[in-house]
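The structure's right below; bear with me while I get my questions together.
All protein chains but one are shown in place.
We just call them A, B and C in the order they show up, numbering each chain from 1.
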Amino acid sequence: MYTFETKLRVRYAETDQMKYLYYGNYAQYFEVGRVELMRSLGLSYKELEENHKVMMPVIYMQQRFLRPALYDDVLTIETSVRVLEENSLTFHSEIFNDTQKLLNSGHVRLCFIDMNSGKRIAMPKHLYEKLHPFFIQN
Amino acid sequence: MYTFETKLRVRYAETDQMKYLYYGNYAQYFEVGRVELMRSLGLSYKELEENHKVMMPVIYMQQRFLRPALYDDVLTIETSVRVLEENSLTFHSEIFNDTQKLLNSGHVRLCFIDMNSGKRIAMPKHLYEKLHPFFIQN
Amino acid sequence: MYTFETKLRVRYAETDQMKYLYYGNYAQYFEVGRVELMRSLGLSYKELEENHKVMMPVIYMQQRFLRPALYDDVLTIETSVRVLEENSLTFHSEIFNDTQKLLNSGHVRLCFIDMNSGKRIAMPKHLYEKLHPFFIQN
Partner (left out) sequence: MYTFETKLRVRYAETDQMKYLYYGNYAQYFEVGRVELMRSLGLSYKELEENHKVMMPVIYMQQRFLRPALYDDVLTIETSVRVLEENSLTFHSEIFNDTQKLLNSGHVRLCFIDMNSGKRIAMPKHLYEKLHPFFIQN
């Protein structure tokens, strides 16, 4: 298991007239969480596309909305990879407000597409090797 | 069961550099689908907030992304209520492109909040009565 | 001069906690307005990119916000090309609510980029020819 924390402040643009962070915008927070988790391991999603010609579209998402996130809240996004799979990568996210209340909990599964062929492939080796040390069982 | 179809065209703003409709934007399409389903029954979500002081935040969402939606595609959003619950309302959505391929499938559960007290309440009666005829069992 | 009207309904996602259509979202309405103006002339922006390998980024935008657009309002976007230029294309947009009140007025200038070279070019001929008849002076 590997876990990483990121912080983001809720923008006015992201609220709706209920005064909540609009439910569709959590997907962006999940995105930032997983990209920063990757960066913390020395992995750049941008380079994955540019240099390795591999892109990672989302194939599944699930979220529970427990409490509203409000304008100007500084949220903590705790993102983790819990299992190492070969053909996809699943990120679990938990979002907390600044009083440590859990607001949102969910996970997103992404696959790997070779941008030249358009075909689905296995997890690129350099990515697998960075993640592998965190999943060695005793 | 009650089903309603709406059509929406993908905006340039909604694409990402993968040339896909960004995965977080489907939540907006689901929103339009359920609001139009309600309107088709003579129910206005706007009036629910303004006149009945009831709002409906999302408490759960789940989506599978099967094929990408692309810029300028005219998508068909098929939204349905499959079960009549008392304390929440669940909308199932299936999104098809113009060659009838299923792109996205998911569901969203919303609850009812009394805007004066901030407390969760049961489904307002006028809403229940509009939906009820579609769920009478033989 | 050439003018075209499109209608769009304000989504919940597009409001902010002020209960207004968020000011940044008008840019999307302008986009829909100009793309539908082009379509009304038999011009597809999608095909411009796909077949002609020309894309049209925005180089200038100006907007006045006169009255708020509200959730569920059906807005009329009146888009017009007032002058035929050779190296850019300027769209003027006026947005009205359903009581014909002017909410927003602005314009956007776009240029033409050859997607292969990345260089700025003049307006593609097929586009110029479609627009030209509306600008013949007596």
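Heads up, the rule we're going with is that a contact is a pair of C-beta atoms (placed from the backbone, for glycine too) under 8 Å apart; a residue touches a chain by one contact, two chains touch by 3 or more.
Fair warning: this is a prediction, and the values are worked out from it, not measured in the lab.
Every shown chain touched by the omitted chain in the complete complex is listed here: A, B, C. Mapped onto chain B, contacts with the missing chain fall at residues 12-13, 15-19, 22, 24, 71. Although one chain is not displayed, chain A still touches it through residues 11-13, 27-28, 31-32, 35, 44-46, 71-72. Contact between chain C and the absent chain runs through residues 17-18, 20, 22-28, 31, 49, 55, 57-66, 68.
Operating definition for what follows: only the chains that are shown with their structure count from here on.
Shared numbers divided by all numbers used gives the overlap of an interface; between chain B and chain C this overlap exceeds half, so the copies present the same residues.
If each chain is reduced to the centroid of its CA atoms, chain A and chain C end up 34 Å from each other. One finds 28 Å separating the Cα centroids of chain B and chain C.
Shown for chain A are the residues in touch with two or more other chains, namely 17-18, 22, 24.
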